[in-house]
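Please find one structure pasted underneath; my questions will follow.
One protein chain is absent from this view; the other protein chains keep their places.
For chain A:
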Amino acid sequence: MSLQKPLMRGLLAKRLRFHLSIAFSISIAAAIAFKYTVTEPRKQAYADFYKQYDAVKEFKAMREAGIFESVRPSGE
């Protein structure tokens, strides 16, 4: 019944090395994936929207719809 002496030292260090490397790589991968699937398209969407945005035209349309309290539609 002579078993090999089990590992007595460095257990936490070994576990930390293993799990920390996995944790860091997954977190960094998640951050990179989020950047290129969410934030970059969002920035592009906003840029495109404001390229063709006419603020005065939008304001007039909103005024006619009657949502403002300070400026009523031109008919009244």
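What we mean here is this: contacts are C-beta pairs under 8 Å (C-beta built on N, C-alpha and C of every residue); 3 or more make two chains touch, one makes a residue touch a chain; residues count from 1.
As a working rule, contacts and distances are computed from a predicted model.
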{"item": "Protein that the absent chain corresponds to, by UniProt name, given \"SAC3 domain containing 1\", \"Cytochrome c oxidase subunit 4\", \"F-box and leucine-rich repeat protein 3a\" or \"DNA repair protein RAD51 homolog 3\"", "value": "\"Cytochrome c oxidase subunit 4\""}
{"item": "Residue numbers in chain A that touch the chain omitted from display", "value": "1, 42, 45-46, 49, 58, 61-62, 65-67"}
